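Here's a slice of the assembly, chains where they normally sit.
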Amino acid sequence: MTLIADTEPTVFETVESEVRSYCRAWPTVFERATGSRLFDEHGRPFLDFFAGAGSLNYGHNNPALKRPLLDYLGSDGITHGLDMSTTAKRRFLETFRSAVLEPRGLPYKVMFPGPTGTNAVEAALKLARKVTGRKTVVSFTNAFHGMSLGSLALTGNAGKRAGAGVPLTHTTQMPFDHYLGGVTPDFLWFERLLEDSGSGLDHPAAVIVETVQGEGGVNVARAEWLRGLADLCRRRDMLLIVDDIQMGCGRTGDFFSFEEAGITPDIVTLSKSISGYGLPMSLCLFRDELDMWRPGEHNGTFRGNNPAFVTATAALETYWRDGTLRDRTLRRAATVEAALAELGTEAAPRGRGLVWGLEFEDGERAAAVCRRAFELGLLVETSGPRDEVVKLLPPLTVTDDELDEGLGILARAVRHTA
Amino acid sequence: MTLIADTEPTVFETVESEVRSYCRAWPTVFERATGSRLFDEHGRPFLDFFAGAGSLNYGHNNPALKRPLLDYLGSDGITHGLDMSTTAKRRFLETFRSAVLEPRGLPYKVMFPGPTGTNAVEAALKLARKVTGRKTVVSFTNAFHGMSLGSLALTGNAGKRAGAGVPLTHTTQMPFDHYLGGVTPDFLWFERLLEDSGSGLDHPAAVIVETVQGEGGVNVARAEWLRGLADLCRRRDMLLIVDDIQMGCGRTGDFFSFEEAGITPDIVTLSKSISGYGLPMSLCLFRDELDMWRPGEHNGTFRGNNPAFVTATAALETYWRDGTLRDRTLRRAATVEAALAELGTEAAPRGRGLVWGLEFEDGERAAAVCRRAFELGLLVETSGPRDEVVKLLPPLTVTDDELDEGLGILARAVRHTA
């Protein structure tokens, strides 16, 4: 019997900080992963409907990306390149241009602002403020844009904001789509503030928006609302930043989540699944005429993570030369929605493409659903201001069987916790 | 003749943002690298005395790290793990504890704050402010701590600060060692401000310091000065944060750059060479009793970059189980200093271990030296407030011959530009 050994604290408990969180919800030690499945050190499989919080849209260790990565590392390609020109970066830029920018007619320059999402958001803020000479940036209720000081000021969550330890300034929140329950016209308040020189709103440099708020509880903005916002930004001379860190790279179907609405943001941030393999990488895209950076005005040690450029290139070549993945994602949206609707939760399921949210009466119930799902072999997590929304982010490469299996487990977890 | 083709703009010029900088100083396209050498796409070798700004202390594609990395990726180990428990993270934590923390008697918890240095600094600031309930953080003249808003407020460089686009607040600068030319006692001004309730300095939460200011111009703090600072922090109830992002991981000889001074900071940030392979990773270490984080109070998508944990573990096993690397680095310090002293620059060469700075009369001359060195096959870069200091950061694994070769090229570059 080894019961005593079982209760000895692990190195995670004795050495790692109390700040750790997902490991508490999923109390096992993971070892390897392929496609839609993770395996713990005892070989137990888990279907992964969290996908690295959206960083693994093409699944774990996708062979189409793994091969070029191993080849690159094996041939002693540049691993760490700062912002030096490298062959790997060139291939990525050429592929991003030909597979992403040109087909969509997007007039963007590409910046490597450091490998994390918050690096990209901080760079976008700097650029918007530099170009306009203004300071205020508008974000939306329940927005999440990152945890460094500039990004955190845009984030809605009170607990995360409090962590700053200093006041968060130069930002203002506006109501996201649906926030006021449909009783007021879209942008009524925002537009009044802008048109009235006595409103107290200093003219914003920019507006930053997620088309679907992932951390905020899977709140989906209508295409019509996004068009209204883009129009407002144009009329009122504010830059429009779409933070597509979680919803880009095909999560909602199209490569960019804003394509459906037919808008062209001034600045776009990408990260999470841009490398496609879970490797740290992010991009900040902006209209050519906004490219007023002085050399080195923003930088970062790991902005040239070349192995990530290799997998990013492979991902674009594999999935974004045609519309196959996009079409499949859009088709599956209907499957997921139908399955979730049958669960009979109070609020209708919310989502687009392969991001879906299931709102429960409170955070306890949602946590119970996730816990039960884990026991049944499915990884899902909560989101929303009260952690009351179970969020589904399966890999886009999930098979039909896996999708059915996961939805089936979720249904059972909901029933078991009722 | 292909002259016309030569002048066609490259994808770097047409698609990548104007913010790029190193690629302007080193105008070629790099393809692969091993040990101390980079090779461009035409096969031309360059001796690398920049080492990824200190991220490649063990050289490029070091085989001792490469093998376990390829094995790990080949066996479908977890690549992206958020803060889930994984076998790779466990091995790293155990190795970091037994090879780094325990031998030095360091009472630290380990936090994965996101994979870049500025993520670690932002986390350190949050924690210091949370624990103390205060806001002001003191940094030093010519400090560099990162480019996101919280870190940037600690940074001295006026151009980088201006990039913020908003005022940088809640920080105060104090004179770094040697800053006032030795005419005033160390910490006279700082201590007066602290002891005088009418000084206008709000009681600081913390002081953040680099033991050697790399970006600031290779300014080396004396051990005595660091001890004085640690003592001041203790007496005046301020947390001491050592930002060891560039100077840690053996750059100055010891694993931590502050070991020489015999001090134990309250918080330490590590990044750059902690993964050892140029892969994005960072750590925030702090005394056990400061670990007051709530779960998830700070997070980040790429904080669990498991391939980096694998190479970090290999680096610790290979280089930090005994004092061989440390001793070699310290020995080489003398070699480098002697060689640089012969160049007869106005100011004496400055440095410790394998970080050295050579100050020129102005930034133009320093840039000319770097340009000429590049033509002669050596990569070195400038630093300092006027870019007037040529900075040497060779891999710690550089061979004697490579070191001689690099120093020889540098000597020629200095002569050619005189």
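We call the chains A and B, going by the order they appear; numbering starts again at 1 in every chain.
Please note the rule applied: a contact is a pair of C-beta atoms (placed from the backbone, for glycine too) under 8 Å apart; a residue touches a chain by one contact, two chains touch by 3 or more.
Everything quoted here is computed from the prediction, not taken from an experiment.
The complex is a homo-oligomer: 2 chains are shown here, and the full assembly described by the structure file contains 4 identical copies.
In this text, only the chains that are shown with their structure count from here on.
With centres defined as mean CA coordinates, subunit B is found 29 Å away from subunit A.
Remark: subunit A residues 10-12, 15-24, 26-34, 38, 41, 52-53, 55-56, 60-61, 66, 69-70, 73-87, 89-90, 93-94, 96-97, 101, 109-112, 114-119, 122, 125-126, 128-130, 135, 146-151, 153, 159-160, 163-166, 169-170, 205, 245, 271-272, 277-280, 284, 286, 291-302, 305, 307 touch subunit B in the complex.
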